[in-house]
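Missing here is one protein chain; the remaining ones are kept as they sit in the complex.
Letters A, B and C mark the chains in the order given here, with residues in each chain numbered from 1 onward.
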Amino acid sequence: MCRWAAWSGAPKYLEELICDPQHSLIEQSRHALSCKTSVNADGFGAAWYGERLTPCVYKDVRPAWSDPNLLQLAHHVKASVFLAHVRASTGTATVRDNCHPFTVGRWSFMHNGQIGGYDHFRRRIDNLIPDALYAHRTGATDSEALFLIACGYGLSEEPVPAMARAVRELEDMARTQGGAPFMRFASCWSDGETLYAARYASDHLAPTLYYRCYGDGISIVSEPLDEAPGEWLEVESGSFIAVRNGTVSVGRFFPDKVASSKGNTPKGCFDVGRGFVESGTG
Amino acid sequence: MCRWAAWSGAPKYLEELICDPQHSLIEQSRHALSCKTSVNADGFGAAWYGERLTPCVYKDVRPAWSDPNLLQLAHHVKASVFLAHVRASTGTATVRDNCHPFTVGRWSFMHNGQIGGYDHFRRRIDNLIPDALYAHRTGATDSEALFLIACGYGLSEEPVPAMARAVRELEDMARTQGGAPFMRFASCWSDGETLYAARYASDHLAPTLYYRCYGDGISIVSEPLDEAPGEWLEVESGSFIAVRNGTVSVGRFFPDKVASSKGNTPKGCFDVGRGFVESGTG
Amino acid sequence: MCRWAAWSGAPKYLEELICDPQHSLIEQSRHALSCKTSVNADGFGAAWYGERLTPCVYKDVRPAWSDPNLLQLAHHVKASVFLAHVRASTGTATVRDNCHPFTVGRWSFMHNGQIGGYDHFRRRIDNLIPDALYAHRTGATDSEALFLIACGYGLSEEPVPAMARAVRELEDMARTQGGAPFMRFASCWSDGETLYAARYASDHLAPTLYYRCYGDGISIVSEPLDEAPGEWLEVESGSFIAVRNGTVSVGRFFPDKVASSKGNTPKGCFDVGRGFVESGTG
Partner (left out) sequence: MCRWAAWSGAPKYLEELICDPQHSLIEQSRHALSCKTSVNADGFGAAWYGERLTPCVYKDVRPAWSDPNLLQLAHHVKASVFLAHVRASTGTATVRDNCHPFTVGRWSFMHNGQIGGYDHFRRRIDNLIPDALYAHRTGATDSEALFLIACGYGLSEEPVPAMARAVRELEDMARTQGGAPFMRFASCWSDGETLYAARYASDHLAPTLYYRCYGDGISIVSEPLDEAPGEWLEVESGSFIAVRNGTVSVGRFFPDKVASSKGNTPKGCFDVGRGFVESGTG
């Protein structure tokens, strides 16, 4: 299990999420509260979007709190959209290529969760990654594989359905070849314009997912950054949110259904939505 | 504050202290119990004595649990005398040169404690290090300075009085130029033959120090490695122990008195001992 | 291209190959002579055999010359059989899991060479690794894949034919799906008892491979460790050598032929040998 936080809004220093809050990401790397592992010190990473289309990625294997470069960058780098992650390994090595966020072109992705029995069918998961994307398979985590498979399913055209389909595929593999809990998923991904996040689990123990609307933007997190009662809204399991230009859209994230309707899934399903919640920050 | 463990006895794999016990040093690096900082993940180190006179030192900046090289070495390296340490920085950077153990020639040293107000008079502490030893001053910690000053006071001839004198000098500097708590000290040092450890504090909060006699050797630790009631003997504040060839000698470690008598302090005062405790491991 | 050196004989400190010779492995990491890349500073590694059946592996991403831990270990660790490697990346990342030697159980492997167009068919190479060994696929190099595939072909039973078959398979894939040069190979592998090395290329530019018999053992290297004329014997392309108990056996290493006769390849083909050279160190 890992902890992560993301921002979409007015340009903000990374440290305003990573270092400053009472229960900042760095504080969570030492003492996470709503997490199986209280210490999340097996590497960290951040991706932020600036003038270029692709994000800038900084990640490394040390605990977030002990890396002076991270503290420098967090203090000096400002971005309108960024993702940050602290990792607690569930088995794979603590090497940079296993740290989040992962990126392909404009897209970045970070994950908190697990795929049951992943170690037993990793080869078959790897085999789902298209050749064209296989050069991006540099680590050994389930998270990286999940992201690349979603890219192969057309993440750049259909950000939510493609991710949902990847989740469903891997959940199916876990059911047939792995073990319980088949899929636990609380992830965030972005192209630098829209920030997506989704929460899902095969059982009733989906990893936590929250967001909060500030005056100048929206933060999505795996665990609240402070004790502001009522401010942090929980995303339900089986839902996703999409944040863009100060607007939060909430929709259903049902891996089986979404994926089965692939092909005719309306693009931007989160704009349409039955029962969607929209909340502006304006 | 840091955690450490040392061994003197029959050759033992490092992992038998570092990894295997219920409350091993690696476990303590995540969840120390009798320590102000429960996470001790700002580097680690080990020094062991083999065929050469000098120890082999392996240390690095990552958390002990996440370094695959450490796990390999702990699994494969066997030694009769070794020291191992996990660090929680009290301010100085997490760089290798600030990790314990420190070594000069045959001597190794590791420390848990602090010198009150050290940051304010570090230059003057550095200035107590003799030129001949100054090349060993590669980091910025109080621990390294304390060790080098003790070396300058003749650690190799009088291992306990020299250390006591260094502790007293720095405690005096803390009293006049720093602040409370002036000195807290629970350290271990060795020349590869005898293992020394001492406990002291200016106040009544000396860092913990324990030892335990096994059938084939003696372990000294800052915190017990398991819950074996009655097996772990606490070293009193103001005392030192010296372990050699299966024998534990306990003596007083009064920085002021020992140091003031320097010159006529009987070498090997811990062999003579009024009120000393001796316990063999048979 | 990389540089490596191995030893089989009386217990020797690692530094006697890694640091001390005029053209030691560390010197080669800065100034390799018979190598396309003169700087081999993208990580290093060593594996040595001690009391346990499995080797102890130490590897990391820094240049060999700048790692104080490596210098410490090389100075203190003694072994009868060891392998050491300095890496020059041909494209894959400089992360620990891409550094040599690679190990599975008792077996260790290090490689200098390349597979033409590897990037284009890596997924299919990965897919040749059996599920049972896939947990060992933690990096992204062709070398690691080659080793795991050889393990899958029965390296532990038939150390040379299994390796030859893996080389042939990957050479075939390079011919059909990759590009020239299809296969260049100069590798060393061991189970802690016998040291194997082989040299091969699809063209006439096989990476160099030498060995030398000392009074107390045999060294195999990718490049001579000093200028001792006549002492360093070159292994021909298409040949392997096996070193055990002071005896060097030389045999043919023809990937196509050896592999095609798999099943009835005589085990220990290098003990039989037509035209084999045997030279004892007596």
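In this text, a contact is a pair of C-beta atoms (placed from the backbone, for glycine too) under 8 Å apart; a residue touches a chain by one contact, two chains touch by 3 or more.
This structure is a prediction, so every number in the text was calculated from the model and none was measured.
Chemist: For the chain left off this view, which of B:34, B:138, B:156 or B:245 is in contact with it?
Modeler: With B:34, B:138, B:156 or B:245 as choices, the missing chain is touched by B:138.
Chemist: Just one of C:11, C:68, C:154 or C:238 touches the chain that is missing; which is it?
Modeler: Only one of C:11, C:68, C:154 or C:238 touches the chain omitted from view, namely C:68.
Chemist: Which of these touches the unseen chain: C:28, C:72, C:89 or C:249?
Modeler: C:89
Chemist: Using the touch definition up top, pick the residue from B:96, B:175 or B:244 that touches the left-out chain.
Modeler: In the complete complex, the chain left out is touched by residue B:96.
Chemist: Write the list of chain B residues that the hidden chain touches.
Modeler: 92-93, 95-97, 119-123, 126-127, 129, 131, 134-135, 137-140
Chemist: Which parts of chain A face the unshown chain closely enough to count as touching?
Modeler: Counting over the whole complex, chain A touches the hidden chain at residues 50-52, 56-60, 68-69, 72-73, 75-78, 96.
Chemist: Tell me, which residues in chain C touch the chain that this view leaves out?
Modeler: 30, 39, 41-42, 61-63, 66, 68, 89, 93-94
Note that in this section only the chains that are shown with their structure count from here on.
Chemist: Using only Cα atoms, superpose chain A on chain B and state the rotation angle in degrees, rounded to the nearest 5.
Modeler: An angle of 180 degrees brings one copy onto the other.
Chemist: Between chain A and chain C, what is the separation of their C-alpha centroids in Å?
Modeler: Inter-chain centre distance comes to 40 Å.
Chemist: From the C-alpha centre of chain A to that of chain B, how far is it in Å?
Modeler: Roughly 43 Å separates the two chain centres.
Chemist: Chain B: which residues touch two or more other chains?
Modeler: Those would be 68.
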